[in-house]
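One chain of protein is taken out of this complex; the other chains stay put.
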Amino acid sequence: MKALAARRHHRAAPVVLLLLALLVTGGVYAVLAPSPATADTASTADIETGKKLFQANCATCHGPNAEGTSEAPSLVGVGAAAVDFQVSTGRMPMQMNGPQAQEKPRQMNEEQTAALAAYVASLGPGPSIPTEEQVDASKGDPASGAALFWTNCAMCHNAVGAGGALSEGKWAPELHDVSERNIYNAMVSGPQSMPVFNDANITPEEKRDIIAYIVEQRDGSAGGLTLGSLGPVSEGIWTWVVGMVLLIGAAVWIGAKSS
Amino acid sequence: MSTTINSPAEPTTPAGKAADFLDQRTKIGVLTKQLVRKVFPDHWSFMLGEIALFSFVVLLLTGFFLTMFFEPSMELTEYHGEHPAQLHGQLMSVAFASTVEMSWEVRGGLLMRQMHHWAALVFLASMVVHMMRVFFTGAFRKPRELNWLVGTSLLILGLGAGFTGYSLPDDVLSGNGLRITDGVVKSIPVIGSYMSYFIFGGEFPGEHIIPRLFTLHILLIPALILALIGVHLFLMVLNKHTQYPGGGRTDKNVVGVPAVPVFATKMVGNFFIIFGVLALMGGTMAINNVWNYGPYDPSLVSAGAQPDWYMLFLEGSLRLMPGQGTEWVIAGYTLSLNVLIPAVVIPGMLFTFLFVYPFLEAKVTGDHREHHVLDRPRNRPVRTALGVAFLTAFIILAVAGSNDLLATHFVMSLNAITWALRILFFVGPVLAFWITKRICLGLQRKDRELVLHGHETGRIVRFANGEYIEVHRPVDEQERWLRVNYEAYRPLEIAPATDARGVRRKGYRSDRRWQRISRFFYEDRVEPVTPAELAAAHAHGEHDEIEAQRGTPELVSGSASGEREH
Partner (left out) sequence: MSENVNPTPSRDVTAAGTHGTVTHPDRFTDPGVPEHNPRLTDRDPKAAKRAERTVVLLFGVSILGSIATLVAYFLVRPDGTTEGVRLSNVLLGTAMAISLLAIGIAAVHWAKTLMSDRDYIEERHESRSSDEVRAVAAAGFKDGYEDSGLARRGVLKGAVFSALGLVALPIAVPLVSSVGGDWNVGKFRHTMWRSGMRLAYDPTGRPIKAADLTVGSVAHVIPDVPAEERETHEWITEKSKAVVLLVRLNPEDLKADQSPEGETWSYDGIVAYSKICTHVGCPVALYEQQTHHLLCPCHQSTFDMADGAKVVFGPANRPLPQLPITVDDEGYLVAQSDFKEPVGPSYWERLK
């Protein structure tokens, strides 16, 4: 340990460590990454179509070979999951600059998205799109999912996934309408402000548990109208808007002279 | 009402016999005689306090139900219920588990919990609204200053009851509320750390806080609230209720409906309406579904981590305070002004204002009389404006406490909202004060206008000589009385600085200071119309006589050029 500590300050140490880390990361991915569903089956033809689509729609910002520009990040190594998430939710191609890319009607159909994903996946190893099995909420355990969700997700997305604010005009979107596949895609690819939750941090089974918890929330609340599931502020507003308006209205009626 | 009649004859009816039995032992007849036909003025705004009172009754009823199932214990347990599925097998405190079980497994339990929580929010809201009514109409003036103090204490106790109850389920949301409380307590100079130990029985969160809060919530605070409600109502009956100004209403009488039957029936009706509205809310609108927040864990927090609405102003003031340069180290000791100012000083100022205001106003008005006829808010422009300014500050802070939701729902930057509100907190109340005062003075002038010239009728008349006038309908006697029956107080007059022999007078400086405050209150004022002014105004329009002779009710004023300034 001592010898290691002494060498830690060697000039080459950072480089060696970085190489080591990269090697280990790559290795871990090779072992842990789920069998890439799309990438495997992607034919060369798909990749070619994807490349054409990329150059027509994405290259302006991301560079002709997806190497990134000052406008937009490199896409080498972001994987098929990132493309599937960004393009299928309409966030990409982006239409206008803002604090963050906004969800909008998707501009590319299922095949085009798959081709783009295949192309980007071919540029470097990255997280791939989950299988049906991996996002099947009925196979997940909502209790384990709830604990993980509350620890890792609730601070931004709210305890039941109703969304929340980030700094400087950014926000964490609400999750009720997000497809199971895109919830998974987002966790492995870490779109925009969202951090990455790789399979060592949250295993694929745990990701499915989280999806099961989110899906369970779609049943609504046992107590009645959810009032947006936003917590005490919306409850306070409804106290005044419904409770106090009704009660003061009743008081006015009681106090008014009958004609 | 046979109970009140002390007839020498033997009572024959069962009610009469019961009344006789009771009276022979308590002399209750004397009390009943005074109360049964006691007169209460009837006005909707006098029922705001009833909303508070009756929502408190609902709190007691539903709260009793909840204590049958809630276990205030921080023992850890594994949740065995199948539902909700997200909690199955999780480790949690018994307090949390019992809250979830009473909601999911006890029939009617969820309804009672939700009604209890809605009733608490309505209780606080109605106290605030009731207090606003009392403030803006000047009902806190002599002899009711004491009752104002009782009421303000009730508001503080209500906040305490709400806070202790909010924390009981031991969920993530309330746990973080306690954590913030701990942080605020620690910021108190010298004794902060020890106070934190005093509250939590050791380090946060420990295992004592839930049982301690439970005792406060179901015993100490409700007992104090009940006792003070007793004092509040006793003083209300003793002083007799205030009444709005109007014909025949003076400081020497009270005009209204008798307690039995009209007032009592309306009151009972109001109780059932309030109970019913709360049942409707509890049955249809979800509130504080703790199983969604999860059992408390010091690592967890959820977006939208906020207290109930009545504490939002504190949350907001904590959010608005900039942290840079506001933590001072003095001789090695840390003074956290970034926490102390928003969480201790600001609410301290608010409640100090509430507590001293009746005495401050009496002092600057130089007024020692009893008042039983209420003020119309416009007739006390500075008081009304001060009240609106404080309310504005309160609302700005509450909005700041919800800034993250504003950011997401109005697509704005959280940081920009915070900055805007920081500025607005200082500018808003001043602006609100100025605008409100101007509106009040404007309304007073409008009153004068109406009394002097009557209501515009929109009827244009052309005279033979070609002159056009708009016919004005004079206000009737009752309306005129309403608009002229007030006192425009003047600033205090004080004795000169030196006496006749040129010796400096003791206490002059203090008098002078009070005079300055008094000027702030009463410098700008609009005097009510006097009979002489009215007569002069009538004389002014030379067409009055024609109209009067014709016997039409309208009073003519103005001339071809329209409204004239008199």
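Letters A and B mark the chains in the order given here, with residues in each chain numbered from 1 onward.
In the analysis below, a contact is a pair of C-beta atoms (placed from the backbone, for glycine too) under 8 Å apart; a residue touches a chain by one contact, two chains touch by 3 or more.
In this text the structure is predicted, and so the values were computed from the model without any measurement.
The chain not shown here is touched by just one of B:21, B:64, B:194 or B:234, and that residue is B:194. Considering the full assembly, B:532 is the residue among B:464, B:503 or B:532 that touches the omitted chain.
Although one chain is not drawn, the whole complex shows that of B:45, B:152, B:288 or B:338 it is B:338 that touches it. Along subunit A, the points of touch with the absent chain fall at residues 1, 8, 14, 17-18, 21, 24-25, 27-28, 147-148, 151-152, 155-156, 164, 166-168, 170, 172, 190, 192-198, 200-201, 206, 219-224, 250, 253-254, 256-259.
Basically, only the chains that are shown with their structure count from here on.
Subunit A contributes residues 99, 142-143, 145-147, 150-151, 154-160, 162-169, 171-172, 213, 216-217, 221-227, 229-240, 242-244, 246-248, 250-257 to its touches with subunit B in the complex.
Residues 42-48, 50-51, 84-90, 103-104, 110, 114, 117-118, 121-122, 125-126, 129, 172-173, 266, 269-270, 273-274, 277-278, 281, 283-289, 292-294, 297, 299-310, 312, 401-405, 407-408, 411-416 of subunit B are the ones that touch subunit A when the two sit in their complex.
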